[in-house]
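Heads up, one of the protein chains got dropped from this complex, but the rest are sitting where they should.
All chains are identified by letter, namely A, B and C, in their written order; residue positions are counted from 1 within each chain.
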Amino acid sequence: MSTDTVLIEPVAPAGSGTMKALVYHGPGKRAWEDRPKPAIQEPTDAVIRLTTATICGTDLHILKGDVPSVTPGRILGHEGIGIVVNVGNAVTGVHVGDRVLISCITSCGKCDYCKKGMYSHCRAGGWILGNTIDGTQAEFVRIPHADNSLYLVPPGGDEEGLVMLSDILPTGFECGVLNGAVKPGDTVAIVGAGPIGLAVLLTSQFYSPGSVIMIDLDDNRLRVAQGFGATAVINSADGKAVERVMELTGGTGVDVAVEAVGTPATFDICQSILAPGGHLANVGVHGKPAQLRLEKLWDRNITLTTRLVDTVTTPMLLKVVQSGKLQPSKLVTHRFALSDVMKAYDTFGNAAKESALKVILKNQPAR
Amino acid sequence: MSTDTVLIEPVAPAGSGTMKALVYHGPGKRAWEDRPKPAIQEPTDAVIRLTTATICGTDLHILKGDVPSVTPGRILGHEGIGIVVNVGNAVTGVHVGDRVLISCITSCGKCDYCKKGMYSHCRAGGWILGNTIDGTQAEFVRIPHADNSLYLVPPGGDEEGLVMLSDILPTGFECGVLNGAVKPGDTVAIVGAGPIGLAVLLTSQFYSPGSVIMIDLDDNRLRVAQGFGATAVINSADGKAVERVMELTGGTGVDVAVEAVGTPATFDICQSILAPGGHLANVGVHGKPAQLRLEKLWDRNITLTTRLVDTVTTPMLLKVVQSGKLQPSKLVTHRFALSDVMKAYDTFGNAAKESALKVILKNQPAR
Amino acid sequence: MSTDTVLIEPVAPAGSGTMKALVYHGPGKRAWEDRPKPAIQEPTDAVIRLTTATICGTDLHILKGDVPSVTPGRILGHEGIGIVVNVGNAVTGVHVGDRVLISCITSCGKCDYCKKGMYSHCRAGGWILGNTIDGTQAEFVRIPHADNSLYLVPPGGDEEGLVMLSDILPTGFECGVLNGAVKPGDTVAIVGAGPIGLAVLLTSQFYSPGSVIMIDLDDNRLRVAQGFGATAVINSADGKAVERVMELTGGTGVDVAVEAVGTPATFDICQSILAPGGHLANVGVHGKPAQLRLEKLWDRNITLTTRLVDTVTTPMLLKVVQSGKLQPSKLVTHRFALSDVMKAYDTFGNAAKESALKVILKNQPAR
Partner (left out) sequence: MSTDTVLIEPVAPAGSGTMKALVYHGPGKRAWEDRPKPAIQEPTDAVIRLTTATICGTDLHILKGDVPSVTPGRILGHEGIGIVVNVGNAVTGVHVGDRVLISCITSCGKCDYCKKGMYSHCRAGGWILGNTIDGTQAEFVRIPHADNSLYLVPPGGDEEGLVMLSDILPTGFECGVLNGAVKPGDTVAIVGAGPIGLAVLLTSQFYSPGSVIMIDLDDNRLRVAQGFGATAVINSADGKAVERVMELTGGTGVDVAVEAVGTPATFDICQSILAPGGHLANVGVHGKPAQLRLEKLWDRNITLTTRLVDTVTTPMLLKVVQSGKLQPSKLVTHRFALSDVMKAYDTFGNAAKESALKVILKNQPAR
């Protein structure tokens, strides 16, 4: 153990011994297996013992082999809460024993992009956890640039709800609500009622829109959306979502359309329902181009945005959760022990059938 | 003559007698012919005797038959300066005898869109001049909603320069520079060095960009752009504009890309040269869809905008012209008597061969 | 009756006959008396038959003689809802028979200030109703620039609640909430729990602040504030409001302090509780200077704003009321027939004793 690190008992020293982790072994292959515990590598690192983690839709994409930056042998996961067990000698903002939220975006805080608030494009970070470095679906994880990439969990904070702040809530809020510029009284449509679309719905309410229309193919998710405050829901299976939105808006269209799926078809719904002056906020991860109807949109004064979440609003979101105005634990439908993560993937991978939104992975305190 | 109007001598009363005008007679056909003088129709109207007008690229599109809202018999033109000869009884902001700038956008100032500053989508106006009502390439023109659609020309104002504020300068400024959010030190690329692209170039300098790269197929226009302050020019004929921009920006791309042509190919250049966090401001009029490379852009934090000019910045532009910081008359390459407008169209219609940018039409003071 | 106006039955034609009105006769003197019915004077005027009106704190100031622009003989009142009974020939946005909300700010929509959204400083309007022209505490009122100064009441709209949109709600929202730049999670303090302070409280919730601290001398009003969502209340009678706020905020101070009283002492509380980077939004009407502690504030990165309400957010507020997110009728504590307006003034003038917030004046439909 290096002299620049600190250790607390009774946890075995990070950097020695092994731990269990969910490891990607190429398309379709994953295992819960032994891996060396992570150690401090840079003076700005911290090592965290996970207490709560979760699975993201992106993890399923990785398992399909759709994310080439993830290579076999990688520990997956970019969301979690845990206890700091070790810090490098340049870390000053978190200390051993602190309970911390892990941001899905690692950021140095000092490069040109970080200085502009674009942590997503940090020269020394960005989305690297469970992607180009080992992630959070494990007993321990090393977090680079710990001071900027971890957030203290407020005393009494509910881990199941707060772990949604690792990724899904800032993603919905920044890419959907802020980029969409939702204003009081606005008419908002959200295409996609999965966990991300629901996170957009929940956080859109910070700005008191007049109505929020939710569009999806899954009636169960639309029912959940109604419970979360959607003022209208549309099942788009009949191909008439655009007509329905135009009817609901008296032929005007919406002020804000949020794309939360990631396909040309759902993008097309969004661009077809925008009122003049409207905002189209893309949240979905796209694998192919879409057609942009510039011949109709060139004179419509629209704004279209894309964004990889920067997590710059995490401090704001923590304050709103603290105030009780946001209950992110609403998104949790299933709970597993971390050691049952293989089963958790099976459930989450059959989300429609299982009526799954977010699945919680709890790590036992002692081992 | 109705009692609610006012008359000045020695001009013959608008509303009686005839005048000369440039009339569209279907695709490819135009004539300089006699038409009745316009009269006040609504209490908010004014009638203007034109002293200076000009021709817009849009007028050429109309003549090709590309703008179906323009029907045969229509007097063309949506740019001009003139003298007020008659006002309705609810007009209070301009008076008979005032010299006024005519905005290409007619706006009531009181509908929901006008209240948001979106004059382009005014419920009772928008772009109607030389489109759905008779326009400015004539000796007289009726301007609805005169108080909101005319601007007093400052004493001593140069008409040749100021007539550029009818359309081209607010278009370049609002759709290109403001929507592109040009900031001091930024790297800007403008695709298209025609009059509109040059208007973007001129007005981008209000915000002190660090460099402005101009891209076009016409070396003459690129030379003009250099004279107007472009820091680099690229002739895109070899299909390597994207590579050249990436070289010039050290592989990063530009902060702002302005599309000032209106084709899928030029749009594609713009989306291919954006730095993360960049803005793509569309100014061009598009006749067909473009492909949007969402598979590359979804995580690039970009903002794409479209806009029909609102002319809400006309008061600001008038102040900047008054201060001497902007010399819009630089854009004028040819001058004709209004009565030679048929010849002026020939010249403007062969812009490349004639090295034409904007052509001025001067109306004789007495008749 | 002029030919350019329209008449509906059974109402007697505006512009002929008399009506009842509350008239100011110099400091301390008011009467409910006969006055000529107002007629259309300009083509942009409308005449409204009041159905609901209310009394503003400013009316009490006028009665004390504190507002020199108001001269004896003036009909008071700048808030109300009613039915259009007559319009000038240039009015196109409202029609005879429409139910309309009267804005306390009259605006032409076309002067330089109106074009900037500063209706409060309209060259031909501003706050003139019940000030320099006759107001709304009457059976009929003439509204200049009707198209821009009236708003259609949505079908089914509750007049008692909507009449709060004439003045108090846009004042609280624009001068307090928007100028204060309230953001999700913010800590807000509002000094003054009268109707205006409570309007700030209600509309601050459009942006989901984390906590709202209400400060006043009247325990009853503080109780009301708690019912309206204040998360903490402070009775400042002991002179320790600043200390209490600093305790509540862990020594940091507030993100937004709203001054809703109009005295040097309450202003001083506001400037003493600001966190670095905080906003001080002045809403109160001040009769004398205040001391600005620049020796403490020069390096605190604060923003201080003043504003006379512009009512540019009235369309937004109407949408939020329609959505059910705002119940402005909560502010109503007393109801009178318009013909009992003298008694209503007695009640409103003893607000503390009467536990009065807003008093409603209802005009009988038939006469």
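The working rule: a residue touches a chain if its C-beta (ideal position, glycine included) is under 8 Å from a C-beta of that chain, and two chains touch if they have at least 3 such contacts.
Quantities reported herein were computed from a predicted structural model and do not represent experimental measurements.
Visitor: Which shown chains does the hidden chain touch?
Guide: The chain that is not shown is in contact with A, B, C.
Visitor: Who touches the missing chain here, C:L304, C:L331 or C:A344?
Guide: C:L304
Visitor: Given the contact definition stated above, which residue among C:S236, C:N282, C:T311 or C:N363 touches the chain not shown here?
Guide: C:N282
Visitor: Out of B:K183, B:K343 or B:K362, which is the one that touches the chain we can't see?
Guide: Final answer for the missing-chain contact: B:K183.
Visitor: Touching the hidden chain in the full complex, which residues of chain C are there? Just list them.
Guide: Within chain C, the residues that touch the unshown chain are 113, 116, 118, 120-121, 262, 264, 267, 276-277, 282, 284-295, 297-308, 310.
Visitor: What residues on chain B make contact with the chain left out of this view?
Guide: Missing-chain contacts on chain B: residues 183-186, 205-211, 231, 316-320, 322-323, 325.
Visitor: Residue-wise, where is chain A in contact with the chain that is not depicted?
Guide: Residues 42-44, 88-90, 92-93, 108-112, 114-115, 117, 124, 147-148, 312, 315 of chain A touch the chain absent from view.
We adopt the following convention: only the chains that are shown with their structure count from here on.
Visitor: Just how far, in Å, is the C-alpha centre of chain C from the one of chain A?
Guide: Chain centres of chain A and chain C, defined by C-alpha means, are spaced 43 Å apart.
Visitor: Roughly how far is chain B from chain C, centre to centre by C-alpha average, rounded to an integer in Å?
Guide: Chain centroid spacing, chain B to chain C, equals 41 Å.
Visitor: List, in ascending order, every residue of chain B touching at least 2 other chains.
Guide: In chain B, no residue touches at least two other chains, as defined above.
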